[in-house]
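Input: a single structure, listed below in structure tokens.
On to subunit A.
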Amino acid sequence: MGIDRRKFVKVASLASLGLVAGPPVKALANEVVKEAEHGCEGCQGDYLGAPRAVHPPKEAKRLAMVVDLKTCREHPDCTACIDACHLVHNVPDYPHPKDEIKWIWKEHFEHAFPEANHQFIEEHVKHSSGLLFCNHCDNPPCVKACPTGATWKREEDGVVMMDWHRCIGCRYCIAACPYGSRSFNFREPKKYFAEQGKKPQPDFPMRMRGVVEKCTFCDERLARGLWPSCVEACPYNCLTFGDLDNPDDPVRELLHHKFTIRRKPGLGTQPEVYYIV
Partner candidate 1 sequence: MQLKDLLDQKQDAIKQLWLDLVLKTYPPDSWEFFKSQKDRFQNPVGVTLSEQIDSLYNFLLKDSPDDEISSLLEDFIKIRVVQDFTPSKAIGYILYLKQAVREILADDLNSSDIRKELLQYEAGIDELLLNTFDVYVDLRQKLFEIRTDELRRRSFTALRMMNSKPE
Partner candidate 2 sequence: MIEKALEGGKKYWTLIFVLLGIIGIGVIAYLKQFNEGLTITGLSRDVSWGLYIAQFTFLVGVAASAVMVVLPYYLHNYKQFGKITILGEFIAIPACIMCMTFIFVDMGQPLRILNVFLHPSPHSMMFWDTVVLFGYLVLNLVIGWVTLGSETKGIAPPKWIKPIIIISIPWAVSIHTVTAFLYAGLAARPFWMTAVLAPRFLASAFAAGPALLILLCLILRKHTKFDVGREPIQKLAVIVTYAMCINVFLILMEVFTAVYSGIPEHIDHLKFLFCGLRDAEGVMHASLVPWMWTSSILAIISLILLLVPKFRAREGLLVFACLAVFFSLWIDKGMGMIIAGFTPNPMHNVIHYMPTLPESLITLAVWGIGALILTILYKVVLSLRKQVEPTRYKD
Partner candidate 3 sequence: MSSEENLKQEDLLKVDYKPAAKDWQDPTIDFEAKRGNWCYSGVLDSLDYLDMPHPEKKWAPTDEDWLLPENWKEIILDGLRLRLDRFRTLRLFMDTCVRCGACADKCHFFIGSGDAKNMPVLRAELLRSVYRKEYTLAGKLMGKMVGARELTIPVLKEWFYYFYQCTECRRCSVFCPYGIDTAEITMLVRELLAEVGLSIDWIVTPVANSFRTGNHLGIQPHGFVDSMEFAADDLKDIIGMDVEVPINKKGAEILFIIPSADYFAEPHYYTLLGYMALFKEIGLDYTFSTFASEGGNFGLFHSHEMIKRLNAKTYEEAKRLGVRYILGGECGHMWRVYHQYMSTMQGEQSNLEVPKSPITGTVFENAKTTKMIHIAEFTADLIKHGKLKLDPSRNDHWTPTYHDSCNPARAMGLLEEPRYILQHCCNNFVEMPDNTIREKTFCCGSGAGLGTDENLEMRLRGGLPRGNAVKYAQDKYNANILLCMCAIDKATLPAVCDFWAPGVQVGGVHEMVGNALIMTGEEERKVDLRGQPLSGKEGAKDV
């Protein structure tokens, strides 16, 4: 399945050229971090993109993310990844929690990993946060639930996709997702942006009211050979993104060397987001 070979090669070569698309997100991340951790020593930008490959794997079979919560919790006020993601995807930040939409967010450890929580867990772990987003499960319950095929698992790389043109807004997928990864557009985003006097990012469409949305591992950026915006934005390299099917991929390396957990593994959904705690 998927794209025909010849085309893909072309696209891939294009993608390498598309690298130039990096700076704005980086710049943004810098700004955010500056604001959040003013005076921080390591905020000067050298760390950006240090240990990772130049661009994400081209022909990934099974994309996955490893979140280094150990590093992440050292910067409890940093929201670079969240801000970057919500910015480039034009996710509105509604004031009322009822209307809330989030693709990536922080949640208390005990809520993020209720089954890993216990009374005597390390204090700093206990009070830390988990970084949550769509798990892109191997066996996604949301996909099974969707009555119109508006959400599906992309066979070539395992991204759980959303088609906002087809979604009817029944929210069955929200009920089916064990991770609370999905949000629903209770309001009209474009109208809200206009009310707030905000200008949306041009690269990515907004959604219409009444459809479900969630993290898609930045499929639109992957297609251009860019890292997911959160990965790119993280000033501390907490997020490692790669292909599980490639034994040489940094993701594999991390999983090999570090102890990782996943959210609610007992449900058999096989989440593709791993956490180093």
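The working rule: contacts are C-beta pairs under 8 Å (C-beta built on N, C-alpha and C of every residue); 3 or more make two chains touch, one makes a residue touch a chain; residues count from 1.
The candidate set was assembled so that all candidates are chains of the complex that A comes from, given by their letters.
Note that the structure is predicted; figures quoted are calculated from it, not measured.
This complex pairs subunit A in touch with one listed candidate out of 1, 2 or 3: 2. Contact residues of subunit A toward candidate 2 in the complex are 97-102, 107-108, 110-112, 114, 132, 141, 143-150, 166-172, 174-180, 182-188, 208-212, 264, 267-269.
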